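The next block holds one structure in the form of C-alpha cells; read it before the comments.
Right, chain A next:
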Amino acid sequence: MYWNSWSEFIAMGGYGVYVWGSFIACSVAICMEGVLLAHARRQTMRQIARASMLANLARSQVAGLQVADQHKASQQEGAQ
Partner candidate 1 sequence: MGVLSFFASVLERDVLLAWRQRGDVLLGLMFFMLVATLFPLAVGPEPNGLLRIGPGVLWVAALLANLLALPRLFHGDWIDGSLEQLLLAPYPPSMMVAAKFAAHWLVTSLPLALAAPLLAIQYGLPLAQCLMLVASLLVGTPIITALGGIGAALTLGLRQGEVLLALLVLPLLAPVLIFGSGAVGAVAAGQSGMAELSLLAAMACTSVFFAPWLAAKALRLAIE
Partner candidate 2 sequence: MTMDTPKNKVNWHLFHYAAPSTFYPLAGKAIPWLMTLAVVLAAIGLWIGMAVAPSDAQQGDGYRIIYLHVPSSWMAMFIYIVMAFWSVIHLVWKTRLSALMAQALAPTGAWMALMSLVTGALWGKPMWGTWWVWDARLTSMLLLFFLYLGFIALTRSIDDPDRSDQAGSLLAIVGVFNVPVIYFSVYWWNTLHQGASVSSKGSSMAGVMLAAMLLMSLAAWMYSIAMTLRRVRVLILQREASTRWVQELNIL
C-alpha cells in the first residue's frame, strides 16, 4: 500500500482535484450512457406494446365486421 493514510490518499499529492475530478467525470459519463440506453429500451418496449395492441385492434375490428355481416345475413333469412 503506497499511501499511509486516507487523507493523503484523498489529497493525491496535491492533484486530488484533477484525479478525482476525472473519476467523477468518467463515472458520470458511464451512468449517462446506461441511463440513456435504459430509457431507449423502455421506449422501444412501449412502442412494441402499442404496435401489437393496435394490430390486435385492427384484427378484432375486421373480425367484428365479419360477425356483423353474418348476423345481418342470418336476420334476412329469418325475415323471409
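If you want to know what made the cut, all candidates are chains of the complex that A comes from, given by their letters.
Here, a contact is a pair of C-beta atoms (placed from the backbone, for glycine too) under 8 Å apart; a residue touches a chain by one contact, two chains touch by 3 or more; residues count from 1.
Fair warning: this is a prediction, and the values are worked out from it, not measured in the lab.
Chemist: All of 1 or 2 belong to the same complex as chain A; which of them touches it?
Modeler: 2
Chemist: With touch defined as at the start, can you tell me which chain A residues reach candidate 2 in the complex?
Modeler: 1-3, 9, 12-15, 18-19, 21-23, 25-26, 29-30, 32-34, 36-37, 40-41, 44-45, 47-49, 51-52, 55
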